[in-house]
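One protein chain is absent from this view; the other protein chains keep their places.
A, B and C are the chain letters, set down in written order, and residue numbers restart from 1 in every chain.
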Amino acid sequence: MISGKAEERTRTEDTMHIGLGKKTRRAYGFDEIALVPGSKTVDMELCDISCSIGGIKFANPIIASAMDSVVDSHFAAEMGRLGGLGVLNLQGVQTRYDDLGHVYERIAGCDKDSFVEVMQELYKVPVQEELIEKRIKAIKKTGAVAAVSVTPNFAEKYGPIAVEAGCDILFVQSTVTGIEHKSALGTPNLNLHKFTKNIGIPVVVGNCVIYKTALELLETGVAGILVGVGPGAACTSRSVLGIGVPMATAIADCAQAREDFMAKHKGALRPAIIADGGMGVGGDICKAIACGADATMIGSPLARAKEAPGRGYHWGMATPSPVLPRGTRIRVGTTVSLEQIMNGPAAVDDGTQNLTGALKTSMATLGAETLAEMQECEVIIAPSILTEGKVYQNAQQLGMGRK
Amino acid sequence: MISGKAEERTRTEDTMHIGLGKKTRRAYGFDEIALVPGSKTVDMELCDISCSIGGIKFANPIIASAMDSVVDSHFAAEMGRLGGLGVLNLQGVQTRYDDLGHVYERIAGCDKDSFVEVMQELYKVPVQEELIEKRIKAIKKTGAVAAVSVTPNFAEKYGPIAVEAGCDILFVQSTVTGIEHKSALGTPNLNLHKFTKNIGIPVVVGNCVIYKTALELLETGVAGILVGVGPGAACTSRSVLGIGVPMATAIADCAQAREDFMAKHKGALRPAIIADGGMGVGGDICKAIACGADATMIGSPLARAKEAPGRGYHWGMATPSPVLPRGTRIRVGTTVSLEQIMNGPAAVDDGTQNLTGALKTSMATLGAETLAEMQECEVIIAPSILTEGKVYQNAQQLGMGRK
Amino acid sequence: MISGKAEERTRTEDTMHIGLGKKTRRAYGFDEIALVPGSKTVDMELCDISCSIGGIKFANPIIASAMDSVVDSHFAAEMGRLGGLGVLNLQGVQTRYDDLGHVYERIAGCDKDSFVEVMQELYKVPVQEELIEKRIKAIKKTGAVAAVSVTPNFAEKYGPIAVEAGCDILFVQSTVTGIEHKSALGTPNLNLHKFTKNIGIPVVVGNCVIYKTALELLETGVAGILVGVGPGAACTSRSVLGIGVPMATAIADCAQAREDFMAKHKGALRPAIIADGGMGVGGDICKAIACGADATMIGSPLARAKEAPGRGYHWGMATPSPVLPRGTRIRVGTTVSLEQIMNGPAAVDDGTQNLTGALKTSMATLGAETLAEMQECEVIIAPSILTEGKVYQNAQQLGMGRK
Partner (left out) sequence: MISGKAEERTRTEDTMHIGLGKKTRRAYGFDEIALVPGSKTVDMELCDISCSIGGIKFANPIIASAMDSVVDSHFAAEMGRLGGLGVLNLQGVQTRYDDLGHVYERIAGCDKDSFVEVMQELYKVPVQEELIEKRIKAIKKTGAVAAVSVTPNFAEKYGPIAVEAGCDILFVQSTVTGIEHKSALGTPNLNLHKFTKNIGIPVVVGNCVIYKTALELLETGVAGILVGVGPGAACTSRSVLGIGVPMATAIADCAQAREDFMAKHKGALRPAIIADGGMGVGGDICKAIACGADATMIGSPLARAKEAPGRGYHWGMATPSPVLPRGTRIRVGTTVSLEQIMNGPAAVDDGTQNLTGALKTSMATLGAETLAEMQECEVIIAPSILTEGKVYQNAQQLGMGRK
């Protein structure tokens, strides 16, 4: 299924070894790479950052993660107004509680030691199907694109309800979603081919991190795939499970799968590669695009918005697990409006505000007029902790400096 | 003695140089690698984490280190009840003192400066052979598998006493155990071939870190080998002696030795590769298995259990050396019950609790139904300090964050 | 346009991959390299550190950055007296305000949260052309070489005014300057060939970081190019835009472009490679020369001088951007006179004072009598955070030490 071109590329990778008999290769994260300007620059007014998912066009490629600390109906509507997309989690607190004030209050109010327990308790209340409808309709009435997220094993149950309520894009998402799942109870695995064919709206599926899985998922007819396992600020998968692939490598591999898919299915609607997690500043979004992503799904940078329901806190969706919590709650604080975070003006100089402005300025500096051109820009390996800038800055922040 | 297959693999390793005339190669630790999910996932209920040592089967592959801060008779029994194994140190305080309350009180009570001196004094009291019998019988009467640890030069003295008392597995363990030891006094080296043949119970020997030694030890007929020199949280071997091999590489090399041993001795009982040390969280245990280990021996994560005799402290067994202490005492604190640490539910999100649940969840995510399948999963090089997750988390913990 | 010699060198570089289909290579920063002494040493009295830009000779290769925290007319004059060069920014506060006392007072006086806003406000006041003339004449009357900096889109407007006022060297500088700029308004791009031919004084242009751009810029007839994007202490381009190339690699690449330019244009005036940014101590200046630079442009080390207008603060010139500030203000403190920082004697041992003495001593130790010989010295990869010296020193500074 792998094209000759990709195979050839694979062969040029240097195979390394963990030890005798255990092959491996080096993977790279955002903090290890940097973008390289060339000979051409453009005015940022010329930079087009629009993207398309399942035929629906967005003014910018920023998607708010389906996390309870970030997206409620109001936030999703606001993301739409600002040119992006907000995805509402259909299996979080938004569909378990009608009145959410006390829920967010408890989460923000509990101390560090009782947090996991509080979360476990709050997420025990069952999902109410009428709330699915209510949340989606609240988004739709503002004119925004409505997108929701379900786990694979609830896709066939909640998916049709969402579509009925007017949902425009369905995200089918779990930590890792492959083409094959073996169930203990003998219940059949979600048949993605059939599901995407019948559900009636574009389906985005994930998360995945390798070429082979990406290609297999694309073959099911999805409108896009989510790329990223373990990189998020609130995610502790790597400590708990040992699992996680640095984003730059994961994106490049999956983007190559998309190229090979398109080479095989000429004329097909181009499925979107959506980088999901680990992007904390504007520069990270730029790097994700440069590695091959068409859009980016972010959590913590948006959790700082005044409109975010999390009240200055952000937590992973694997946190409430009753037996093995593997997300954490981090205090991100509340800074400015979502509009300022998304489209500026920035009041700070650290890359956390005016994300679309940062992307346009980066493209202008790199001479890229479209995201497709940005995907072709030169990327170098330059670990920030080893090279000059960050070490000095970190030292400054620690109050040491070089002096 | 090395099979053609292994030699071939050796040749594909990139040889590097420290300088002219000094060849070397790169070795990797747990913090430098991560596991890569593929296209298949399974329900965690389907994941079988049982393992076997010397024909004795265990529900899970977690072994409590033969360290005085971790294992006493009661702890060993509890480990057995929870499906794992606890190894009692026959040359620690457990067999030097009948009444241990004041011993642990002194160790936990002394300050940082007097600690080494107190340890040196406490470990001067001679081992009492009747206590060997007493401790083993206390474990056996609970129905648990009884395992004890002796150093090579005391194996022939204490081994038979342990067997007589009902011991099921004997660990012969020193910092480094090779097939040949040259003694100053002309006393003969422990003949492992003879010893394993005659002692009557399965023998596990260690520690070793390289292919050649692993293969030589396996040829003596042992039931397993312990892999790891210098990685433990309480071990300062690398600072004091300059010695230490990062675990991922050591495990992979020794696992290859086992493969080559099995290829030569078809039908033999498969000896166990036991990763020993340097595993602080569930993710590290998962990585050890993925690198080729059949079981893992851990200290500090279990020293936090309410049942651990160390009272919130953990120390290395080389600490009490009268002339060159090279372990340290670290404060780990006391958190929850051993049952919660081993089998959950976890009350925290950092990978220190529900270790078997973490392993099963990791396997489910990676699509591995048995430990043997887990050993085949893809591993990448992704230094956590260089890639996105940890830098951010560390910064958070230091109170700096990116902002 | 690339000579065979350079192409050959390119081929010997090891190509790496971010992931499938995304080629990359490793780039190095100053903190990752070190200079290697050989068999010959010389007395430092024999070391000639003079350099030449556009036919104008300087006693030392240190240029003060065109940053408002560093260079005003008085500072530029003092740099000239001390054998170096100070470049005045024609689009900063120096040409927006006649009386500058209150301006610097406000910047130094505001707190961290209001800083960006204050800067944005202060830089809104328009540039006054009569102040351009006034500042340049103030430098000229001291006998110092007068150099000023303009952005490319104002080069044709302010350049002739500067020349008229007596300016000796014109720096045309933006974050990234390539040979081609595409403008939104259809206004023609600055034609560098024509501009350098007609302006009547030497033109230095930048910044660039790669071989191809450097070669194209050199072909326009400039007297020198500025090398460096993103490395400065006050620069947050890498976080905000994802852009930045570590200095050692950028300098080496651009220096090779200069070699190939000279090979093609035999007898031409040798254009200068000026390393710009990321040099915080004397050792960094030495490394920049060793990588191929003819001169170095520095900011933060000089912002500490008693003569610096910034009053102990230093900020990037991209800070006042109304929509996307991407420089920061750092507190550098005020230490000693500019003369001591430039030519010693040093009162401290950390490399921040007596920069020319450090360069001469380094050259003496390396056996290099001229900067051209220094450019040939051996450089090794030795990441300071990984090797012995710095880790220990950092630990010391954090109050931990090894013990």
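Just so we're on the same page, contacts are C-beta pairs under 8 Å (C-beta built on N, C-alpha and C of every residue); 3 or more make two chains touch, one makes a residue touch a chain.
Just so it is clear, the structure is predicted and the values come from calculations on it, not from any experiment.
Engineer: What shown chains come into contact with the chain that's not displayed?
Structural biologist: Those shown chains that the absent chain touches are B, C.
Engineer: Pick out which of C:225, C:272, C:290 or C:308 touches the chain that's been left out of the picture.
Structural biologist: Among C:225, C:272, C:290 or C:308, only C:290 touches the chain that is not shown.
Engineer: If the hidden chain were put back, which of B:229, B:317, B:346 or B:374 would touch it?
Structural biologist: B:229
Engineer: Per the definition of touch given earlier, which of C:42, C:131, C:161 or C:323 contacts the omitted chain?
Structural biologist: Only one listed residue reaches the unshown chain, and that is C:42.
Engineer: Tell me, which residues in chain B touch the chain that this view leaves out?
Structural biologist: On the chain B side, contact with the omitted chain comes from 15-22, 24-32, 116-117, 175-185, 208-210, 212-213, 216, 229-233, 235-247, 249, 278, 280-281, 284, 319, 322-328, 330, 333, 348, 350, 352, 383, 385-386, 394, 397-398.
Engineer: If you put the missing chain back, which residues of chain C would it touch?
Structural biologist: 6, 9-10, 12-14, 26-28, 30, 33-43, 45-46, 211, 248-253, 255-257, 259, 281-287, 290-292, 344-351, 354, 357-358, 361-362, 365-367, 369, 378-382, 384-393, 395-396, 398, 400, 402-403
The rule is short, and it goes like this: only the chains that are shown with their structure count from here on.
Engineer: Please decide if copies chain A and chain C contact each other with the same set of residue positions, more than half shared, or with different positions, and reply same or different.
Structural biologist: different
Engineer: With centres defined as the mean C-alpha position, give me the chain A-chain C separation in Å.
Structural biologist: 38
Engineer: Do you know which chain A residues sit against two or more other chains?
Structural biologist: 14, 26-28, 30, 249, 281, 284, 348, 350, 385-386, 398
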